[in-house]
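Data block below; observations after.
As you look at this complex, bear in mind that one protein chain is not there, while each of the others sits in place.
Showing chain A:
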């Protein structure tokens, strides 16, 4: 066996090992969604097929899953819109307007630091803040917190997309009589649209899958899908079937966005690279 074949084998086993770590649990969850509870608990591999978990989840009195889906969607869409608009405009400002270098580095440095700190360190304070002004459990509280939490990542992405535009392009537009707002809408916006879609997809997925913030800041009426799924695990009764069905349903929009977004991430990066 020569060296490149050993290397190939090694690389292959790493990839397969990684896939197994992810695919194993995923497949287990997915298959649980279509099993009766008794088969899940006994660990039967081949078992009768059923839609019962989905029926329970979507239509039973004890479950608000449709409302949870709506909450997740609403919070995701609104917070993502806020994040992307703010991040793109901020990126344009940081990249092309006369911002003092230390201001630029302070903002980006803080964004990075904030993104590195565990979310759990903040949720306690957020809970107290919103409770004290009577906004705990409102859409406003979750949406604003998601926006604040996801802005750093989107800002970083948009700074790299917007910053990749040649500076002379902005200058040419200025010479041609554009105000900075017009430069933004007529030149920058069309050219970073791909990047914006990629950042939108990622931000939405982050909001959609968030657990810590939603758990702390939502009430029964504003509860999101991940929190709802967690409530299926109660002290004496873990409802594996419904959890699995809920997970499966909640993966769908994220999966869709990744497929769309991936395409745009690649295209967005290419658009930045080609003058």
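Here is the rule we use: contacts are C-beta pairs under 8 Å (C-beta built on N, C-alpha and C of every residue); 3 or more make two chains touch, one makes a residue touch a chain; residues count from 1.
Throughout what follows, contacts and distances are computed from a predicted model.
Visitor: Which protein name, taken from UniProt, belongs to the chain you can't see among "Electron transfer flavoprotein subunit beta", "Fe-S cluster assembly ATPase SufC", "Putative oxidase" or "ABC transporter ATP-binding protein"?
Guide: Record says "ABC transporter ATP-binding protein".
Visitor: Quick one: say which of A:33, A:69, A:123 or A:191 touches the chain that got left out.
Guide: A:191
Visitor: May I ask which residue of A:178, A:215 or A:258 touches the chain that does not appear here?
Guide: A:178
Visitor: Where the complex has a chain not shown, which of A:108, A:148 or A:169 is the residue touching it?
Guide: Hidden-chain contact among the options goes to A:169.
Visitor: In terms of residues, what is the contact footprint of the unshown chain on chain A?
Guide: Against the left-out chain, chain A lists 98, 166, 168-169, 171-179, 182, 187, 190-191, 271, 274-275.
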